[in-house]
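Only a single protein chain was left out; the remaining protein chains are all shown in position.
The chains carry the letters A, B and C, assigned in the order they are written, with residues numbered from 1 in each.
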Amino acid sequence: MLPVVDFRPPFNITRASHIVLHVADLRRSRDFYVKIVGLVVTEETGTHCHLRGLSEACHHSMVLVQASGEATCKRIGFRVYLDEDLDAACKWFKEQGLPAEWVQVPHQGRTLHVEDPFGTKLELCAHMTVCERLFLQVERFTGAHAQRLDHFQIFSPDTWKSCEFYSRLGFRNSEYLAHGDKLLGAFMYRKGTCLDLAIVESEGPKMHHFAYIIPESHLIFTACDLAGNHGYGASVDRGPGRHGPGGMLYVYLLDPDGHRVELCDGHYQTIDTEVEPVRWDAASLSTNVRWGLPATAHWYSHATPFEGASTTRPATMPNPLTLETYIQRQLAAQAG
Amino acid sequence: MLPVVDFRPPFNITRASHIVLHVADLRRSRDFYVKIVGLVVTEETGTHCHLRGLSEACHHSMVLVQASGEATCKRIGFRVYLDEDLDAACKWFKEQGLPAEWVQVPHQGRTLHVEDPFGTKLELCAHMTVCERLFLQVERFTGAHAQRLDHFQIFSPDTWKSCEFYSRLGFRNSEYLAHGDKLLGAFMYRKGTCLDLAIVESEGPKMHHFAYIIPESHLIFTACDLAGNHGYGASVDRGPGRHGPGGMLYVYLLDPDGHRVELCDGHYQTIDTEVEPVRWDAASLSTNVRWGLPATAHWYSHATPFEGASTTRPATMPNPLTLETYIQRQLAAQAG
Amino acid sequence: MLPVVDFRPPFNITRASHIVLHVADLRRSRDFYVKIVGLVVTEETGTHCHLRGLSEACHHSMVLVQASGEATCKRIGFRVYLDEDLDAACKWFKEQGLPAEWVQVPHQGRTLHVEDPFGTKLELCAHMTVCERLFLQVERFTGAHAQRLDHFQIFSPDTWKSCEFYSRLGFRNSEYLAHGDKLLGAFMYRKGTCLDLAIVESEGPKMHHFAYIIPESHLIFTACDLAGNHGYGASVDRGPGRHGPGGMLYVYLLDPDGHRVELCDGHYQTIDTEVEPVRWDAASLSTNVRWGLPATAHWYSHATPFEGASTTRPATMPNPLTLETYIQRQLAAQAG
Partner (left out) sequence: MLPVVDFRPPFNITRASHIVLHVADLRRSRDFYVKIVGLVVTEETGTHCHLRGLSEACHHSMVLVQASGEATCKRIGFRVYLDEDLDAACKWFKEQGLPAEWVQVPHQGRTLHVEDPFGTKLELCAHMTVCERLFLQVERFTGAHAQRLDHFQIFSPDTWKSCEFYSRLGFRNSEYLAHGDKLLGAFMYRKGTCLDLAIVESEGPKMHHFAYIIPESHLIFTACDLAGNHGYGASVDRGPGRHGPGGMLYVYLLDPDGHRVELCDGHYQTIDTEVEPVRWDAASLSTNVRWGLPATAHWYSHATPFEGASTTRPATMPNPLTLETYIQRQLAAQAG
C-alpha cells in the first residue's frame, strides 16, 4: 500500500539538518534549549540564536529567531550531499511546478527554499560552517546532553500523497501506521536510521515536533528533572514512554512558545533495501502505546504552523484515543 | 508537629524485611515477579513461593501463598537486630494491650506476630536462613534486576497516631506530608535510608504498595518494557516519574492480583539525628508531582487488605487531585 | 595528506555487513558470542553458526565456521546498495586486475568475492534473508546486548595505499593517525557514522578486530563481568577505556580462538562533505590514550590471518608504546 520509492532519486537529500523557529523571547528560549535540552550556542545576536547538539560539527541544527508576531516555524532544513544536488533539486522542483528560490543564509552554503505540494516550508543546503564537535567536552555538558537533530514530524492533510512525494525523493519508510488501506502515518528516512521525516495525518502543513537524540536513556529523566527545576514541569507534554513505531524511548517537552521537542534515544540502522517497512495496524494512533497512558488531545492536535502557510484539513480527521477520552470512558464505565 | 521519637527504643527493629501475599495463581505471580521485577526464586512448593532480590542474603523478602479466597496481604515483616529484641518486643506489645503471638515460620528464626493499634499485621524475626547474594551473577539476571526489598506503604485511618506509634519504636521521619497541622503522610525509616514504612491517610489498615530497589535508573524502562512484552502493559499503574518526598525515580506495577509493587532507585542516607524531616505542604498529595500527570484515582484509593483485618475510615477522607479530576477540570475549562 | 575520495564511486558500498570466522569449537564460540557479547543465533548446524545483533534485520552479521585447521578469518563482508552495484563491482575489480568471483552463499543474495590490493578477503552482497529485529524483546536479551556489527579493523603493510584504494570506492576518513607525513591509521566509513573499516599499519593483511555497538555504556561493564563469570576474565584484552580517534568507550575481548571483538558505544554522525577528517599526531598509537594505561604488545601485534592470504611487513614496522615498554621504563627510572 506504500508508494514506490525511487532508489536513484533526482537529487540526493542526505538527512534532516536544521529547524528555524520564531520565538517570543529569544533569551528565554535559548535558556530552555541550553539548560534542559543541552544544546550549545554557536552564535547569538539580538535577533538570532544558532544552536547545535554536542556531537554536531555543523554550525547549527536549530535557529531561534526573535518573533514580532506569531511564533511560527519558518523552515525545516535538509542537507543534500553535494553542491550539484542543489542545482538538480532546483530544476526538479520547478519542473513539478513547486516553489524553488535561491536565498542567502548566514553560515550555510548555497541555499534553496522549496515547498512540498502541501506547502511545507523546506530549506536545502549542501554545506555549513564547520564547528568543533563537543561530545567529549564533558565539562561543558548541560541539560540532557542532546547529541544531534534527528528528525521532524509534520502534519499533512493527505499522508499518502505526502509520502508519495517524498518517496520520489528517495525517502523510504522504516515503519508506517495504517487503518485498513488508509495510511495515517509515514515514518521516512534518508540517513540510514529510522527517521528523517515523519508525516502524520492532520490539518497541515504544520510542524508537530522535532527530535534530538540523547546518548543514554537515563538522560530522559535528566530532561524531566531539569524541566521541573526550571519551571517547565507542566511542559513535559508526553512521556517518558516507549514508542510503538521506531521503538525509541521518548519524552516530549513544550518549549516556551509551545514548540514541541522530542528527546529520544537512538534507533536501529536501516539502509538495506530488502527490509520491508513495519506496518502498525491502528484504529487510532494511541493503540500503539506499549505501556503507560494514551497521549493527551493536546499532543495529538497541537502543532506549530509554518510561517505564511495556509492549512488544509484532511478529508477525514483522525480520531485517536486521547487520554481525555480514555478517562471519560473509564469514568462512564464505573458510573454505569 | 511530628511525634517524639524514642532514640533508645524498647527493642531494635532494623529494617523492612519481607512481605507475605496471597495470590490467586501461584505460578503466574511467580513469573510476574521473576520475569518483570527480577526476583529470584529461593524455594517453591505447590502452595508457597519464596523469593529474594539479587543482593539479598536472606532466604526471602517475598512469600507468595496460593490463596483459596481473597488475595490479601498476610503480613509485612520487619527484622529485629538480635534474638533478645524479640523477647523485648513480645513483652512491650503485651504491655500495650496489643496482640503478640509466637509462631513457627519456615526459614525464619523465632518469629513473633504482632499488630499495630489499627490492626496492621506485622511479623518480627531476627534471623533467616542465609542464601547466596547473586548481585554479580549477571548471567542469572532477569527482569529489572531488583536488588532488595526497601519499604512498605500502608494506609492508616489516622496517620498521626500511626506515626506516633512507630516513633515510639524508634522509627524516624525522613520526610512528611501535611496540610496545615494535619499529618497526611509519614515517611519513616529505621535502616539509615529514607524509608522502611510509609504511612498515608486513608481507609486502613491496608497495604498500598511495597518497593524494591533497582540499581540504575534505566531499569525503570526495562521493567515497563517487560511488563508490556509479558502482557502487563496496562499494569503500569503510575510513572515512570520522580517522587516529591524522597526524590526517587519510580514506577508502580500491579501484579496479577492487583498487589502494587514499586520499583525505585536508591535514596539518600539518613542516620544523623540533627537533620530535621523535610515537610511537604500539600492541599493534596498530587501537588508534589515534580513533572508529569497526577496519579489516577485507582492509585490513590486501591490497596490490598490485610488478611482478617477490619478497616476504619479516616475522620476526613483525603481528597487528592487525581488524573480524572485534573482531566475533567481541563475539559470544563476548555468548554467554558 | 589523505588520498582523494571519489564522491561518486563506481559502485555503492553501503556498510560493513558481516564477518566469517573459523573457530576450533563451534559450540564454545557460539556460547561466547551469545552469553557475553549478546548476539542471537539465527541458525545453527553442525558446522556453521549464523548470528546477528539485537537490532539487526539481516540473517547474520557473524558466521562461525567449524575449523579443521587454523582459526583464520575467511572473509569480511560489505553490503552494496542495489543488486546492480554488484555487477559494477565485479567489472571494476576485474579492470583493476584484482580477484573477483561470483559465489553462492546461503541466506545471501548474489555474492561476490573480491580482494583489495594487499589480499584482504572481501565479500560483497546486496541482500540477505530478512529476520525480525529483536531490540525490544527484552526478555530475550543476553550478554552485553550487542546491537549491530559496526566496523572492522585490518592490518595493512601500507596504510596510505590501502586508504587510497578504499577512497576510490567512496570510503571517507572520519579521523586518521599520522606521524609527520606518514599515515599510520585510517578510520574510514561509508554508512554515515565514523567507521566501517579501520586500517592500521602492520604486517598484513590481517583482521585485527571487529566491533559491535552496545546501546549504553554500562553494558561495557556487563560484558566484562560476564567474561569473568564465564571464565574469560583474562580475555578482557584492553579496556574499558575511551578511544582517542572516534571517541567511543570500548572494551576488547578475545574469543576462544583469540579473535578480537570490540564492544563500543555509538559514534557521531558524519555524512556532510565539508567536514575535514580529524588528525591525530602520534609518535606512536599509544599516545592517544585519554586516560588509563597503554595497550599491551599483544593488542598491538596480535591479529587473525585471513584464510589463505600471505602477508607482507611494512617498510617500517610501527613501534607503539606498549604497556610492557611503559612499565619497563618506569621501573628503570625508579631504579636509576
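By our rule, a residue touches a chain if its C-beta (ideal position, glycine included) is under 8 Å from a C-beta of that chain, and two chains touch if they have at least 3 such contacts.
Every value quoted in this text rests on a predicted model; they were computed, and no experiment measured them.
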Residue among A:E56, A:E216 or A:D255 that touches the chain left out of view: A:E216
Selected residue (touches chain absent from view) among B:L51, B:M128 or B:L226: B:M128
Sole residue of B:H22, B:K35, B:H60 or B:R79 that reaches the chain not shown, by the stated touch rule: B:R79
Residue, one of C:S217, C:T273 or C:T311, that touches the chain absent here: C:S217
Touch residues of chain A, complete complex, unshown partner: 35, 136-139, 216, 218, 222, 225-226, 229-230
Contacts of chain B with the absent chain, listed as residue ranges: 7, 14-15, 55-58, 79, 81-82, 109, 126-128, 130, 133, 135-136, 147-148, 191-192, 215-217, 242, 247, 265-266, 268-269, 271-276
Hidden partner chain, residues of chain C it touches: 216-218, 220-221, 224-225, 227-228, 233-234, 236, 240, 242, 249, 289-293, 323-324, 327-328, 330-331
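As a working rule, only the chains that are shown with their structure count from here on.
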Angle, in degrees to the nearest 5, of the Cα rotation that carries chain A onto chain C: 180
Identity of the chain that, by mean CA position, is farthest from chain A: B
Chain closest to the middle, measuring from C-alpha centroids that were averaged per chain: A
Whole-Å separation of chain centres (CA-atom averages), chain B against chain C: 49
Whole-Å gap between the CA centroids of chain A and chain B: 42
Touching two or more other chains - residue numbers and ranges from chain A: 216-217, 242
